[in-house]
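In what follows, a structure is listed as structure tokens, so that the remarks can point back to it.
Here the complex is missing one protein chain, while the rest keep their positions.
After this line comes subunit A, so read on.
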């Protein structure tokens, strides 16, 4: 039997996704669109937070791509508020990938503004795939518990902005903020952590400031 010949490859299996993501990113940048990949567990308040943010983004046009495994409740809610939003249903897939976003971006046909891409509710897979975004916004909640950075490190490591939602519930639950922040900072020294509440609407001004600043600097 002849000996096998080894061929070196050293190619990332993500290559196709990442190539498409880079193309989407370049195209959005040229159109003056700042794209934010919104990540968080199911029920973290991703859509609620988007509504709070978009309400306050008065000088910047907002667009939304909603990712869900099924249904379009969130898209209908956003559309009823006058937001240009479209739905992607993955039919089971646990995260959005860049070919899906490429099609959605073409369909939206947008320029100058902020594009929020609400990923599938999942604290694991969305952090692994670039989808053409300029920034990743992670929504964590006090009700999920303060150990989340230790259990789902990648999402916290990759985030550019972290919202800690449902802060109005802090007096009623055992959330160890120091332990949470220690974990976040071990993984990520730069992302601002902003305490918000979708219920009382506190904290979102700071989030909006961050987004506006990033969008303006992209459009310069």
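Throughout what follows, contacts are C-beta pairs under 8 Å (C-beta built on N, C-alpha and C of every residue); 3 or more make two chains touch, one makes a residue touch a chain; residues count from 1.
What we mean here is this: contacts and distances are computed from a predicted model.
Chemist: Pick from "Hydrogenase nickel incorporation protein HypA", "Dipeptide transport system permease protein DppC", "Glycyl-radical enzyme activating protein" or "Succinate dehydrogenase, cytochrome b556 subunit" the UniProt protein name of the chain that isn't shown here.
Modeler: "Hydrogenase nickel incorporation protein HypA"
Chemist: Have a look at A:26, A:71, A:173 or A:186 and name the one touching the chain we're not showing.
Modeler: Once the missing chain is taken into account, the touching residue is A:186.
Chemist: Could you tell me which of A:95, A:134 or A:166 touches the chain that is not displayed?
Modeler: With A:95, A:134 or A:166 as choices, the missing chain is touched by A:95.
Chemist: Residue by residue, what part of subunit A touches the chain that was omitted?
Modeler: Here the touching residues of subunit A are 4-16, 92-95, 124-125, 127-128, 147, 150, 153-154, 157, 183, 185-187.
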